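Complex shown without one protein chain; remaining protein chains in place.
Chain nomenclature is as follows: A, B and C, assigned in order of appearance, with residue numbering initiated at 1 for each chain independently.
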Amino acid sequence: MNQRRLHRSATMALMLSAAIAVFVSAAQAQTVLLENGKIIPVNGEPIEKGSVLIKNGRIEAVGASVDAPFDAKVIDCEGKVIFPGMIDAHTWRGLDVPNESPGVTPFLNVYDAIDPSQLFFEDSLRDGVLSIHVSPGNNTIIDGLTRVVHPIGLTPEQMTTAPDVAMKLSVTPKTGYDRMRQMAEFREAFRKLDEEMAQLAEKKYEDKLREDEKDLTVPPEEAREKGKELIEPKDIPDKNRNLLMLSQGKLRNFVYCGAAMDVPAAIRTAKQYGFFDQSVFVLGSETFKAIDALKDAGRPVVLDGNLVHTEADALTGEEEETFVPKVIDDAGLKFALQRQWGSTLGERYLWYQAARCVREGISRDHALKSITLWPAEMLGLGDRLGSLEKGKDANVLVLSGDPLKMTTWVELGFVQGEKVYDKAEDIRLNRLFAAPEDELGPSTAPVSQPVEEGHTEVHQGEYEEPETDQ
Amino acid sequence: MMRRLLLMALCLPLITATTLFADDRADESGPILLKVGKVYVSPNEIFEPGAIMIRDGKIDAVGESLPAIDDVRVIDMPEATITAGLIDAAATVGYRFGFHDAEHRSEVVPETRALDTVDLHDPGFADLAAQGVTTVYISPDAASVIGGQGAIVRTAGPRAQRIINPASSIKATIGREPIVKASFNRTPSRFSGTSFLTRRPTTRMGLTWVLRKAFHDAQMVNRGETPGTSGEGSPSAESMPILVDVVKGEKPLRIQARAQNDILTALRVAREFNLTFVLEEGTEAYRCIDELKAANVPVIYGPIFDYPSGWRAQAGEADRFRLSAPRELLDAGLTVALSACELQGEGGLGRMGAYARRCGLTRKEVLAAMTTTPAQILGIDGQAGTLAAGRGADLVVWSGEPFEATSKVNLVFAGGALVSGRIDK
Amino acid sequence: MTGTVSRYTQSPIHPVDRPPLRRWGKLKYSCYCSLNGRDALTMRVICRVILGWVLLTPTTSVWAQGGGITAIRGATVLTSSDAGTIENGVVIMRGGKIADVRVSSGQAVPPMPGLNLIEAEGKYVTAGLIDAWSTLGLNPGGPIAPVATSRATDALNVYDRDAFADALRMGVTGVCVTPPAAGGFSGTAAFVRLKDLNDLAGNVTDDVCIVAQVGLGTKGPVSRLAELKALRDLLETAAAYRDALDEYDEKLEDYKKALKDGKTVKLTKDDDKEKEKKAAKKGEGRRGRGRRGRGRHPEHDHEHDHHGHTCVGIRCCDEITEDEFVEWLQSLGEKKEEGHVPGDDIGNEHVEYDPWADPDWASDEPEEKKDDAKDKKDGDKKDDDELKKPDKPAYDPVSEVLMRAIKREIPIRFEVHRPGDVLHVLKLIDTYYLDATVVGASGLLPVAENVADAKVGVIVGQVIGSAGGNDRSHLRDLNLQSAAASQHAEVSPLVLSSGRQGNGVGGQYLTQNAALAVSGGLSEDAAIRAITIEAARSCKMADEIGSLEKGKKADVVLWSGHPLAPDSVVEKVFVDGVEVYSREGGQ
Partner (left out) sequence: MHKRMVFTLALLLTASVALAGDSYAIKAAGYLKPDGSIEKDITLLVIDGKIGAIGQDVSVPNGVAVVERNDQMIGPGLVDVHTTLGTNGRNFEQANSIEAGARAKELFDPDHHDFKEAAAAGITTVIIAPASTHLIGGRTVVVKTGGPREERMMGEGPLKLSLTQEAFNMRRTPTSLTGGLYNLRQMIAAAEKNKNDQSAFARWARGETHALVEVGTPEGVSTLAQFAEEQGLKCVALYANQAAERLDDAKSLGQPIVLGTYEFSDPRRYTRNPNILAANDIPFALTSSAPRYQSALMRVGAAMVMKQGAPRSAVAASLTTVPAEIAGVAKRVGSLTPGKDADFILYDGDPLDLRSRMRAVFIGGERVYVSETLASHDGSKEGGKS
């Protein structure tokens, strides 16, 4: 089975490399001047006609007129819009299997599961999502470290924008667990950490005495206290390192709350175990009911791709719809939007999600920030990504029109100064718009694979609604 | 009779009581003047700015500006745009039992009615109405070779006024669905023979045979001959009157087909029995444009997608979809309506329109494909599809231009009544 | 909420008779009525004090907290206390507490500010009803697999306000939410006071009691034999654990004293190595033990065996190398079957229980225990000549919980139905000297006397169930009979509750449940007590709530008629003296 899978991946990689080759060959770190375009920098007022200078992988200048060096490659963006690369604040897509089966695995790293050959990355690029926060799924208790990648590159290294960005946790029960068990596991994980660290401290102290050939003269508590200072980073077992950092508030963390009742639990847990100040809450659609608690917490949130919560009234059976981002926005919280993968079209685009927010009365400014600057800040990359500012990574899009317009396509994409996408050279898109006589060869559908019994494949249902929250 | 009258008399004060209880939308029953930025009377007739007067459930007047008479409630929405209520000519909505919604006693069941198994209060209708779809043809389940009769209904309003045609065209399906879906496909044994437990067509050959046999027999009956009953898959006696109507051209026929070969099969069978039909879905219609044009077959195209899902993906019938297909069909001069099929709510017809624009259609073309064209295909162009004065007021008030990602359906009127959205006082 | 729109599926909208529950925080000033002379005097004094206080701190919250006085006068007061029923009584609430309950003389009282006087002639007043065994608002959100370390609080959906409001409008002010049944110990229950439906979490008391089931297990051991044994084993382990902890505490004290006295512990490198060796040996032993799968826990064993789930292995290691991790990943499948201990299966659906797989498991003295004993002896020997640091028993989460029951810190409830099981449970209660209650008890009838003799309380669920054509038809009416029987046998306390309804609802029909019990032979007084004070007692809350007595929290319900009558309705509900529901507001 493994071999078959390998073979398949190889075919896939081959197919894709054809597409990627185009991008890679065009990608050379050079000085580029995007001129005469409408600039939407996100962090400030739009510039109706201006230029963006990209140099050494960073944005060198943004303004109505920019002095460009003589060797800059000039791209005329007349009638086009220059926009920062969009950011997907949280997804398990792009991974092989998104969750390890044991619930508490803080020592894992998403790096090992990133599959660069997935169509997901190609689509993200086409849709203008240039930074993707790849995280373990929601079906966990304490899962591993996450990573921010850009959707271009043949290996996870090449794709990495920032490694080990955050830890993924979930207070919503994982498969086979109920809420009580989930929380019991949480308590147990941190209790064990404390105990093991205390034991380590005691051992360190005793070891030191042993080395100095001294006798032990203090009771255990004191020994532990004294031993604490003796612990060096190398002493901490791998399995505990991340959890320790988390409990010391040194690690950013994304906590999944699937239902409203999970929000207070998440806040309580985060505060109790000391990682609240670094928390970002990943919310299910029903959680807007806990808006008071969320507002008090004041932490940024990542919203469910299904922006509308529909619920039948328990008493009358009438269905009620709530547009969740509006509730969150009204509470003054910073939020990031996720893409929704179940739909045929639409919610799969981040810009479309933002457009829905505008439609429901959220300001355009906030809507645009929710797919660029805010997620960047949540990821601790606010100084590198999310807006068109001098010194930031040159993750820049050239769009055919306003980002929230239905008829707008991504025309060019730059990641860290390299041109990685050009619509004119997008093989799949060209095929989807080909005249009938052009198309006699392969179908336009993604390569469909034979279904293997009982073997869950992420590729298989890649564009299907996941059965459970992963 | 007396008793019923008495009961009605008893109910009368009650009805008044309930109308008192009903919320603020009760106020909208009076005449209303909507003043907006733009009115699409029909895709090619635009007032900018525009105004529409609704009185007694009908469009009283429409123009650039209308005088506000005393008793009229004026609603001023300078940013908004008004179009006619959208029409989906091939919706799948309101089915109650899913799997059991198609009658499986035979492959040919045109005598059944889709409306019988549809719940008109299903939230799906509210979803459609909320997104501006006011009229739908409820397409029968595709699990039969010749399925039932679809219904044309309004998506909102009192039940009595909602049913426009309870038994509209019958629907035949060419493709994997009648071959596989809901089928036991047991090999007929020596003892049990062929029954509804052993669905006969297991290939497209068998399917086409059943389809041809049905029309062949109907044609014989129409000529006054008695068809032989020995042939496998003979249509039942119950289905015959309807099939004869189809052959006579009195009952409209539509055929659901996605792949190129299936569409060509549909054209071939139609030619053989001299039938006219409407093509539903037509994912690969762009590959047989000339043939469709020659037969003058209207296409209800949709949904548009860039990754096939659900049954379409399973059956492998949508692998060769094209985003440019609607553009190509229109360019070829075919009659094209757009449909969202089973998609409702946010992802339904309205957004399908937005995507059609992304795929190269103009706003007017999209509007035509969702109002006037489907009305014409369904034969209700006398009542729906445009905002001409004197018609029932089925209209949509958009927050901006229709079919934009940032535009929202603000108000929907069906039969002159506000059925979705709220008017701020 | 701004983003909310409603979609109507049917044209005429019926007004919803739902309590708008954000009414507290306001006090009415309109009632300038009269009280009798004595009442008036009390009132006047109280009012002045409060008025002065309020004037000093004039915030609305003070008023809401109970700055004012509410008096309900003229009603029949069912006190659920020794005072019994008081005709034409007066209930005075102040500062969230009940200030007084007694007979009213009906005389005039001059008007005074801050007084909310409710004339309730012909009406009834009771303490807030308490649903002592309920699943109201419970949303475990997964396959139910509670273990002893589970807490009902974690599964309490505080945003299920509709369900709680439904109970509140039926006069229920307190609910004991128990973890769902899965056989064996299934964690601790929580008590929720329906004080503020917008802040239910702020009114939860955790760990009210431990819950266990007998004869209902759908997972783990299915035979009663094994089930009861598993319960006993866990209690035994907990008892041993408690002893070990006590012993350790003692030793630690001695050790500290010795250190203080100047003694020291000699640290040698050999010692270190030896320890490592021992640890390695221990590892082997564990694996071996896993295969033998014996229930009782050696003191130094690792805790997560108790959960018996997939974590076995990895977190036992102090260090984890890459190789080990790979090995572990590969062996995940096998471990599930292998690392299995009978007593640990309770509530664990991942592990299939097969008593035949291992004939050794029933043996009382596990080999390892013997090994440990030997080890210990060696250790003890050493102690004689030099000071040694005492070893702390390994943390055992399950025993940590059960130990509390053994120490009688919190009560324990056994849900048990068949008469035979009841007797077994009574024995268990007696053996471990538990503060226990029998719950469910549909088969109580033949053993009611035994229960009464054992001085064990009984909580009965719904006294009538569907008990239709399913396999539980033999239970028909049994609850009803049990309720009556328990009264006959003078079981005390007898509590009536909504029971394990399982779908997040409960408490709505407590009074109807009690009324049915009355038709079965329970006295009205006992029935009312069974849903108020006795229910509170079973949750260890009787000191604060459950009856109308001076000094208790003012959880008061005003009824239009007798609470057990079918057409009487709840007119007002007060929790901590604050009006949280009013019928006029609700309709």
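Simple rule for what comes next: contacts are C-beta pairs under 8 Å (C-beta built on N, C-alpha and C of every residue); 3 or more make two chains touch, one makes a residue touch a chain.
Quick caveat, the model's predicted, so the values are computed rather than measured.
Every shown chain touched by the omitted chain in the complete complex is listed here: A, B, C.
The chain that is not drawn here is touched, among residues C:Gly95, C:Pro143, C:Gly420 or C:Gly521, by C:Gly521.
In the full complex, chain B touches the omitted chain through residues 4, 7, 10-11, 14, 18, 96-97, 100-105, 109, 111-114, 116-117, 119-122, 148, 158-159, 182, 184, 196-197, 238.
Taking the whole complex into account, chain C touches the unshown chain at residues 9-12, 14, 17, 163, 166, 170, 445, 462, 464-469, 476-477, 480-481, 484-485, 487-488, 498, 501-503, 505-506, 508-509, 511-513, 515-516, 518-521, 524, 564-567, 569. The set of chain A residues touching the chain not shown comprises 314-317.
In this text, only the chains that are shown with their structure count from here on.
Centroid to centroid, with C-alpha atoms defining each point, chain B and chain C lie 56 Å apart.
The set of chain C residues touching two or more other chains comprises 5, 7-9, 14. Each of residues 319, 360 in chain A touches at least two other chains. Note for the complex: chain B touches chain A at residues 123, 126, 286-287, 289, 303-309, 313, 316, 318-324, 328, 343, 346-347, 351, 354-355, 357-360, 399, 403-408. Only residues 308, 319, 343-347, 351-352, 355-356, 358-360, 404-407, 409, 432-436, 439, 443-446, 448, 463-464 of chain A touch chain B when the two sit together in their complex. Contact residues on chain A toward chain C in their complex (touch as defined above): 101-104, 107, 172-184, 187-188, 191-192, 195-196, 206-207, 209-210, 214-220, 237-239, 258-261, 264-265, 288-290, 292, 314-327, 330, 360-361.
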